[in-house]
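Omission of a single protein chain aside, the complex is shown with its protein chains in their original locations.
Going in written order, the chains are labelled A and B, and every chain counts its residues from 1.
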Amino acid sequence: MRKLGAENKTARYAMLIDLDRCNGCGACMVACAVENNVPPPQPSATPRTGLNWLRVFRLNTGGRDAFIPVMCMQCGDETPCQSVCPQKAVEFDPATGIVGQIPERCLGCRYCMAACPYQARVFNWWDPQWPAGMEQALNPRVSARQRGTVEKCNFCHGRWQAALEKAAQDGESGPVRYTPACAEACPAQAIRFGDLNDEEFAAECRDSGAFRLLESLGTGPKVFYRTSRAEVREATRGFGEVKRG
Amino acid sequence: MKIDRRDVLSLAGGAAAGLAVSPLPWRLLGDTAIWSQNWHWMPRVPRGAIEEREARCTLCPSACPVKLRMTNGIVHGVAPNGGALCPAGFAAHHLAWHPLRLRECRRKDQAVPLEEALSSLRAAVAQRRGAVAVLDLAPGRASSLLHRRHMAALGGAYLMPPRIEGGTAHAVEALLEKRRALAADLASVKAVLSVSTPLLDGWAAPSSAVERGFRLIQAEPHRSRTAGLADEWLPVKPGSETALLLAVGHCWLKRPEMAQQLERLKGAEAWRQAAEAMPPQRAAELAGIEAARIEAAAADLLGHRPSLVLADGDPVGGPLSREARAAAAALNILLGAEGFRPVPPLPLPKDWTLAEAQSLEEAGDGSIGVLIIDEPWPGVSVPWQLVEKKLARGAVVAAVTWNRAQFARHAEWLIPAPVWLEAPLDAAQPHDAPRAQIAVAPAVMARPKDTISAAEATARLAGVEMTAADEFAALAQAAGSEAAQIGDNGFYWSSEAKGAAPAAARIAPEQWTAETWLRAAAPSAASPAVVAFGWRQAAVSPMLGKLWQESELREGPQQAVLHPDLLRRQGMEEGVLARLMSPRGAWPVRVRAAETRPDVIAVCGGPSLALACEVRPDGAWTLGEAKVVKS
Partner (left out) sequence: MVDRIDEAWIARGVRRAPFSRFLLWAAPWAALLLLGAYAIFLCLRDGLFHTNMDNRYVFGLWIFLDLTVIALGAGAFFTGFLLYVLRKTELKAVINSAVVIGLVCYSGAVLILAVDVGQPLRAWFTFYHPNVHSMLTEVTFCITCYLTVLLIEYVPVFLKNRRLKWKPSMLVFEYHLHKVMVVFALIGTLLSFFHQGSLGGLFGVLRGRPFAFREGLLIWPSTFFLFVLSAMAVGPSFVALTTGLAEKITGRRLVKNEVYQTLGRISGKLLLAYVFFKCLDTLLWINQTAPERGFPAHRFYEYGGAFGTWILFAEIALLGLVPALILLKPEWRARRGLLLGAAAMACLGVTLNRFVFTIQTLALPTMPFDRLLLYWPSWQEFAAFGFVVAYGMLVYSFSYRYLTLFPQERELAMTEARR
């Protein structure tokens, strides 16, 4: 397989989420689960044990409801989860900037989950189960994960790979363009997916109105948020987060 | 040679030491690791090329365009095709494997062959000629026209459930002369007062909830998703909606331009007297909110025109009272939010005769001997009390349904129906469509053995020759004469087909007095009052549990929402299992603390909860004397 960016340049995939547009419908969560073969909830699953690669939180703003979709931030600096995994089941791909999780190698020690400040990682507390027959409707591009392993958002790795294969067939080179399921699903087009090496997109992410969650931890997240509502910005700052330095 | 214990021990020890340096333990380690990656009970994902196909999600009248991703003839992904999709749309293909799917034909608890069920029904129809009816839970489809044709052949009735979405629009028609209708164009209004209507959550097309260019005031006892997203939330007591709407009218009465508008209203004088008797202060007392907020809402609606008042009600909680719907309609008329409604003729084949479309409420009590219920998709239900009343003694009830849980308690026959993608795609008429539209397309996936669509079932009862294979042809014929040109993926909207609009159920304002209005303005006396609400699409796929079971994004079926104070008073904790006790059944509910009125418990439910509701004389649904108790 052709390695992306081997001859040209690499990509740094990122998301820019407009919180003003998000109405918390949850389409992204469902689309994500269906795309990535995440099983439906077990009868006794709760928000604390649930399998969500992407979770939309309700923000407490005191006024009109606001929501924030949170997925793996694909931290680029000192990726907190990658350095703690004892057996290299977490890999940072410099060609895409995506933090990958290798379920076949995962021991299930959950140290990476403790390390992640974004609660973006989830554990398979149960054997994955679908209602009888529904396994026929699994996405062929993504394999199901075993019980006892950790999983998380990988910016729809299956779609990236498909885009890569298509590009190779078409004889194209350079980073591929593709759309993860959540960005495709959002009815309000609140989620935009792009490449930070693309000047135009990067400029929007650098915009003064854009911010990242827990920036002060210095983990270099690549999911950017934007809002014009002061109370929403405040609710995402919370917990005494102050400027670093 | 004598072998003693020591020799045996030495041999065992030596063997163990030897094994440790042999490849065996390493091989064993490797194999167990490989085994841990290939458990036989892990589902295998399908293999094969991925094809894309265009279609529509016909699980609700919005009929959103979708792209289907398929492998080996099985759909595994649904994506929007130039538009928006609601969360349920992305898991809509799961309906075929829903754990509640009815998979065998049953007579009560007993499995019977489909043919036996059909011949029994045929016999019952023959016995009670003329007393047969079909209750279409998804009216406005091409299948609905087939039902009407088959009922005409049988001399039977075609019934539709009480329409919740569009209730205000129908009240406008009742308050005015015919052919005037509510202009509920959310794309161009500037302010909306919505009373318990899930305007931003499953009401009309999902795209309408996205780009909101209007100021929204939501009056509702609990902080629903729409209330949370609204600019203003008026937490009114349940049952006080009419008072609130009359008080808004009261604020407008002084304005000179209103007098002229008011004249067009049927029963205008009674309404005026009622509105005069309901100043904001009084309504505020009844509704349990501040009078200033009612006045502000009244001013907002006048200040941001065009504006609209909607009081349709909740898909599970049911319609609001007749008076509340009429009061909302009166306000719309005062605002001038109505327009002309053309009713074009239906270009059906000449030899087709159709049974009249009737609302279930209009059917005669005890008049139905054989009832066929057509439930093609999840999310729509009616209180069983309403159906029961219409049944003759010893009536035979058959439900042609995808679901084995809902009508199982009431219907004698449960007949499995094909679901979305297995049956021809048959979109229903949206209530707010500017003109009648009928859309059909061929099925995408193979239909499971021993399923039969309701249209085919009624055809068999009526003696019309129709098999699964030519059902699509019949539907296409129903959809219009040009339907022959429909391609494999294509859709056809006939421009001039008559929509199945039910007569506005029993709103007769010309017979009302001021007393009628005011009597309906008193709130429910129960404290805490238990109200039901729900999300129509919740039952489409278990995957949707991600939104309420595996996260706290929204409320889901079998969850009750209580104010934290009330929760404490009732001695319950967040997340515990409680019991909802109503006269028509008991359900386990998980309690959640959230913003509601402290005197209200809002229970989120699915269609089965609607099935258990009672219908008040004024048309509103209630859970009766329901209680939520610790279990």
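Methods note: a contact is a pair of C-beta atoms (placed from the backbone, for glycine too) under 8 Å apart; a residue touches a chain by one contact, two chains touch by 3 or more.
Source: prediction; values computed, not measured.
Considering A:70, A:163 or A:191, the position touching the chain not shown turns out to be A:70 (whole complex). For the options A:17, A:72, A:85 or A:98, the residue in contact with the chain missing from this view is A:85. Contact with the chain that does not appear here is found for just one residue of A:147, A:177 or A:229, A:147.
The chain not shown here touches chain B at positions 29, 32-33, 35-36. Residues of chain A that touch the chain left out of the display are 42, 44, 46, 48-50, 57-60, 68, 70, 78, 80, 83-88, 105-111, 113-119, 121-127, 146-150, 213-219, 235-244.
Throughout what follows, only the chains that are shown with their structure count from here on.
Distance between chain A and chain B, defined via averaged C-alpha coordinates, is recorded as 32 Å. Against chain B, the residues of chain A that register as touching in their complex are 21, 23-27, 29-31, 33-35, 37, 40-41, 45-47, 49-52, 55-58, 64-65, 67, 104, 127-128, 130-144, 146, 184-185, 187-188. Of all residues in chain B, only 36-37, 39, 41-48, 50, 69, 71, 74-80, 84-91, 93-94, 96-99, 200-201, 206-207, 209-211, 225, 228-231, 541-547, 549-554, 575 touch chain A in the complex they form.
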